[in-house]
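Complex shown without one protein chain; remaining protein chains in place.
Going in written order, the chains are labelled A and B, and every chain counts its residues from 1.
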Amino acid sequence: MKKTLPILVAVLTAVFILAALILRPQLNGWLDVVLNWAVVTASAALLVAVATLLLTHLRAILRGQRGFIYSIILISAFLVSFIGALVLGLENSAYLRWVAAVQLPLETSLLGLAALVMTGAALQIFRSRGWSLLTISFGISALVFLVISLGLLQALNIPLLSTVIAYLQRLPLIGARGLLIGIGIGALLTGLRVLFGLERSWGE
Amino acid sequence: MIQCPHCGKDNLPQATRCVHCGKDLDNLFKIEGAEADAGLPEEPEISVSDLLRTFRQEEDSQAEEHRPAVSSGPSAVFASREDTPRAETPQEEEQAPEWLIRIRKRAMQEEDAAGELSRKFNSLEASRSQEHQGRVDEEFANWIARIRENARRENLQAAKSAQAGSESEGGVPEWLRRVRELQPEGLEENQAVQEEPEEPRAEEPEQEKELPAKAEQAQAQEAESVVESGPEEAIETAEPAPDAEGAGEPPLSGHETGAETPPAEEPTESPKTPEIKPVIEELGLASEVSALDLEERPASSETLSADLLLLRKQKESAQILMNLIGEEGKGLPPAKTPREGSRGWYRFILGAFLLLVLIAVIVFVPQARPATYENPTPAVALKDALNALKNGDKVLVVQEYQAAASAEMEQVSAPVLRALEERGIALQFLTTHPNGLWLSANLMNAAEIPARETAYLAGGRLGVLTAALLADESSAMLPEGLESLENYQLILLLEDSQADIQNWIEQAGPWLGAGKLGVLASSQNAALLLPYYDAGQLAGYTAGALEGRVLAAALGQTASTGMPLRAYQAGLLVMIAVLLLGIIIKAEADSNARHQKEPEG
Partner (left out) sequence: MNPMDIVLGFIGIALSVMIFSYLLGDNFFFRVALYILVGVSAGYGAAVLLLKVIIPRLIEPLKESGTDAFWLGLVPLALCLLLALMLVPRTVRAGTLPLSFLVGAAAAVGIAGISRGTLAPQLLAVVNRFSPELLLENSAADWGGIVEAFFILFGVISVLFYFHHRLSRKGAGTQRPLLVEGISDVGQVFLGISFGMLFVGFYSAALTALIARIVWLKDFILALLAG
């Protein structure tokens, strides 16, 4: 029973939502209710995840584990941010400025750092992966799209060149479509596994 | 003594199978002072690799033996020294938990079934500290001492019982009396275990008939296990038993042995062990035992070795459990991957070079004049969709990018929002990310449009589906101020994440009809948006700051000065140079390798 109940719940939920989406007018009201439950539960799950994160770091501090200084920093940052929102309100401009002043430079710098790291990685990519059809086509494609991204060729306004560029820009469509279909089939199968009670992604 | 959970009768502490009812005692891994099961999940997944290995070893040895298991009867005292591998009967397989059966099957089927898990487990083992091992060893040493002490006490009791039992031969079978005559000391312990079964003897005649064969078989198995283990190992780990005086003494029958006589503790410590052989032959088990050269084995080590084999195995199990307990709650350590090592300087030099180039261009190179050219087809389509909007039309601006991409996204979005605002189009802001609340405010500021509230839609794809399905605007499930999505002429997604884009295309798109979704995206999404546009699921999209500039110009807006075009171009040129350099380096390395091979050839 311990193991069958969650499977039953997952299967019944999935079947109900699918049925409601198909028989939409009849079950619309109940579908809204179930989706609302799901949204609220998902939000609560995120809060539990945050609480787990905090508890983990709190334990690290109490045990004096190696690197507990990072845990202190994390919890302090959390408390300032969380209590600030509760006390001042989410729409408080001073509070939002403070959040932006911390998050914006950090996140932007992290993405900027990715550019620097990618430069180093690009030098090694062929050395580490060797020659294959995939790496060769990747290399040529990357070079071509880098050149197109410069915008210099387009600025020449030569009709034939513009046509070639337009054609080249459409070329990734094929691989991207294959990727989307491949990923879609994989995700669909995972969903079907849940529907048939074969997937237990809730930690059992 | 430990109690059988099935029949409630007493068994030896080291017994893994009840000598009375034959069922598993389930305490193979029990360690006094260590609550092995307490902190463990019912099916400890982490240990699977090692357990798997153990099962495989067991099964291998079972395959070699092809011997039925001794599961009940007094002589099971030998079998209870469970080091001797036992063949698994179908019944036992049925009793085994489902997960165990599956693991075994898989282990049989796949040669490398344990590959990944073993690798992780090995790295776990490697990461275990010496201190931890020391603790396990100490625990184990204490445990051995306790077991030995218990065994000694029981043997003493057994001797007394044997003496008492020998006075009445009524219930003693013929085979047992003959064995006693040949090896009295060895059966004293057996007798002790027989005490209880002897009482219901009259009620179990069939079982009684089976006993002789089982007893001898058990002896043979034990002897065989000693051969497998090797005498060196047994001697190495055996501590001299203080009361093992019978080693050099003449055999004494149970009748002759007085209560005061120090009992010969272990049945196989007797030098007369070889004399069992004729009995075994007589009982029809000769063929199975014939392979054993009993005379060559040091008799005194036999029982101890059986114990120690059992203990060694239990020690391994105990270690696995201790590891599991120790690692409870911790993640598996990552599999060791070769570190970059000295090549790290590449990253630093190239990164620093790019940084310097960008700084130099930003500081010293003047701004480029905006070029006028046509955007790619999807961006043109979006421009057309935006131009088709009329005064008073409603546009839902869905802000879903993260702070990291805000610089790029503000470049793309701000001119578009400004253009729409100037044309009197009603803009409503919505976000599905918490950060979107303040990022929207920043965007409105950058676009120089009046600030307005941003609605928050929770629940990710569930929330998007809810919003797409809801026609009732008063529903508490929709954020305040948000209308039914059908009421908007265009839903303009500001995105830097493919997953978020797909949420809208997959969850809202099918319910809204074609041409309602337009996307202003980060350049990283361009490739994967193309198929959706090609399939007619998007009204159009613009990806990246460069296309954003062209779109802004097409909408009659000036592009933001936040991103100098020259610096962007310089960065792209650096990447082109690095990629070419990488290709050249690889080609040169290949050429060198060929040259080195040629002389060898």
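Throughout what follows, a contact is a pair of C-beta atoms (placed from the backbone, for glycine too) under 8 Å apart; a residue touches a chain by one contact, two chains touch by 3 or more.
Note that the structure is predicted; figures quoted are calculated from it, not measured.
Considering the entire complex, the omitted chain makes contact with A, B. Of the listed residues B:L437, B:A467 or B:A539, the one in contact with the hidden chain in the full complex is B:L437.
The chain that is not drawn here is touched, among residues A:L23, A:A44 or A:L156, by A:A44. In the complete complex, the hidden chain is touched by one of B:E139, B:E154, B:E408 or B:D500, namely B:E408.
Across the interface with the omitted chain, chain A contributes residues 2, 5-7, 9-18, 21, 33-48, 50-55, 70-71, 73-86, 90, 97-99, 101-116, 118, 132-146, 149, 171-182, 184-185, 187-188, 190-192, 194-195, 199-204.
Even with one chain removed from view, chain B keeps its contact list with that chain: residues 344, 347-348, 351-352, 354-355, 358-359, 362-363, 404-405, 407-408, 411, 434-435, 437, 456, 458, 461-462, 465, 476-477, 496, 502-503, 505-507, 509-510, 522-528, 531-532, 534-537, 543-546, 562-564, 567-568, 571-572, 575.
We take it that only the chains that are shown with their structure count from here on.
By the touch criterion stated above, chain B contacts chain A in their complex at residues 343, 346-348, 350-351, 353-355, 371, 373-374, 376-377, 402-407, 435, 437-438, 441-442, 458-460, 462-463, 465-466, 469-470, 475-477, 523, 527-528, 530-531, 534, 544, 546, 565, 569, 571-576, 578-583, 585-586, 589-590. For chain A in complex with chain B, the residues that touch the partner chain are 24, 28, 31-32, 35-36, 38-39, 42-43, 90, 96, 99-100, 103-104, 106-108, 110-111, 115-127, 130-131, 139, 142-143, 146-147, 149-152, 154-155, 157, 162, 166, 169-170, 172-173, 176-177, 179-180.
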